[in-house]
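The complex appears here minus one protein chain, its other protein chains still in place.
The block that comes next holds chain A.
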Amino acid sequence: MKNNFNKYIVLLAGLAVSIMLYSLKTDSEVVPDADNAGLKLLDGFGALKVAETAAKARHLVVTPQGDIYVKLARPNKEGKSILVFHEAPNGKAELKTSFGNYGGTEVYLKNGYLYASSNTEVFRYKVNDKNEVISPDQPEKLITGLKAGRQHETKSFTLDNDGNIYVNIGAWFNSCQEKDRGLHSPGIPGCPILDSMGGVWQFKADKLNQTYGDGVRYATGLRNMVGMDWNQEVNQLFVMQHGRDNLNSSWPELYTSKQSAELPAECLYALKKGDNAGWPYMYYDQLQHKKIQAPEYGGDGKKEADTKFIDPAAAYPGHMAPNALLFYTGNQFPAKYKNGAFIAFHGSWNRAPEPQAGYFVVFQPFKNGKPDGNWEVFADGFSGSPEKTAAGRADHRPCGLAQGADGSLYVTDDSKGTIYRIIYTKKQ
C-alpha cells in the first residue's frame, strides 16, 4: 500500500516536471496555434494570434525588440489611437502602452522616427535606441492641411531611402461625377480636384509644417491607395489602387451586374515621377487586358483610353480592396518569397448581388523588380467560412501587413481587431 503510494508520488512528480519542462520549452519559442489561428495557409506555414486589440486595427509595424505599433482607425474607448504591444518569447503580446488621439491608417518606422498619419496630417515621433517613442504626447507635425472627404480619406504613406515621404491623397469621389455615384451622372469636365487629390504627393521626411505648396504631385490619376511600399530591390514606389465602383448601378445599360462585379481591376502600379494612371478618365479591364475609357467620360465599355496613361504592373479581380502592400525582404520564408509582394485584400462589397470576394492575403511573385508569374492566395480563412466571404459578412478582415525582424509576416484585422503572425515551420 505504502509502496504504491510512493509510486504515485514519483509518477506525479515526474509528470509535473515534464509539464514544467514542456511549458518552459513552448514559452521560449514561437509556435503556431493548434488551429493556425483559424487561417488556411500553404504547406509549411503556421499562424498564431499575437494579440487582440478590440479595435479597428489598420496598419502596424514590428520592432526588432518585439514592440508592435498598431494604428487604429478611430481612437479607442480610452481615447488612444496608437497601441503598443510587447511580445513575450512565445510570440504572444500584451498591451504595453498607448498614445495619440487621432484616427487614421498609417504607421511607419524608419531612421529613428515613428511616423503616423491622421486623415489630414502626418506626424513623427523620435524613438530611442530600443525603438520606443520618447515623447508620445509631443508629436512633430511634418505635413498639415491635406484634403480629406468622407470617402478615401485615409493618408497612407511610405518612405524612400533619400529622405522623402510619399503620401496618398485619395479622391473624394468614386469617378469624379457631377453627382457622385449617381445614375447616368456624367464626369465633371477636367476633373479639377486632381490638383489636390487623386494622386501621390512627395514631401520631405524631415521638414516640419509642410503643406501642398511644399510638396510635389509625384503621380496623378490614382483614385485612392491604402497599400503602398518602397521596393528596395529596384528603388521604386509601388502602390495598390482601389479601383472605381458602381459600373452597373451608374450605367446599367452598359454593364451587367456580373461584369460590374469583376470590373475594373484592382491595379498594382510601379510609379515614376510624373506618371498618370488615368483615373477618372479610364479604368483597367483585366479580362480584355486593356485600358478602357470610363463611361462618365464617353466610354462604352469597349472604347480604349488615351495611351498616355500608364499600364498597371499587375491586375487583380475587382473590388477586393487591397489595403496593404509589403515587399518581403526576410530570410525566414523559402527563397521564392524574397523580394516578392504580399497584398492584403480587405474584401469586397461592390460585387453584390454577385458573391463577394477577397478577405485574404495574396502573394505576387517578383523577378528583377517586376511581377513574374501568377499571384496565389497565401493566407485565407479570415472571414470564417466561404459562406461568410460570399455574403460579405466576414469575422475578420485583413488590413495591414508588417515584417518582423525574424522574417515573420504580421497581419492586422480591422473588424474584430486580431493581430496575426504567420511563420514558416518546415525545416529547410
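Things to note:
Keep in mind that, in the parts below, a contact is a pair of C-beta atoms (placed from the backbone, for glycine too) under 8 Å apart; a residue touches a chain by one contact, two chains touch by 3 or more; residues count from 1.
Everything below uses one rule, namely that contacts and distances are computed from a predicted model.
Hidden from the displayed complex is a chain whose UniProt protein name, among "Mono/diheme cytochrome c family protein", "ABC-type quaternary amine transporter", "4Fe-4S ferredoxin" or "Autoinducer 2 import system permease protein LsrD", is "Mono/diheme cytochrome c family protein".
Residue-wise, the contact with the chain that is not shown comes from A:G182, picked out of A:P75, A:P136 or A:G182.
When the full complex is taken into account, the listed residue touching the unshown chain is A:R393, out of A:K126, A:K258 or A:R393. Touching the chain that is not shown, out of A:S118, A:T220 or A:N350: A:N350 (per the contact rule at the top). From the options A:N248, A:N339, A:Q364 or A:T418, the residue with contact to the unseen chain in the full assembly is A:N248. In the full complex, chain A makes contact with the omitted chain through residues 56, 73-74, 150-153, 174, 179-185, 246, 248-249, 252-253, 257, 260, 349-350, 352-353, 391-393, 415.
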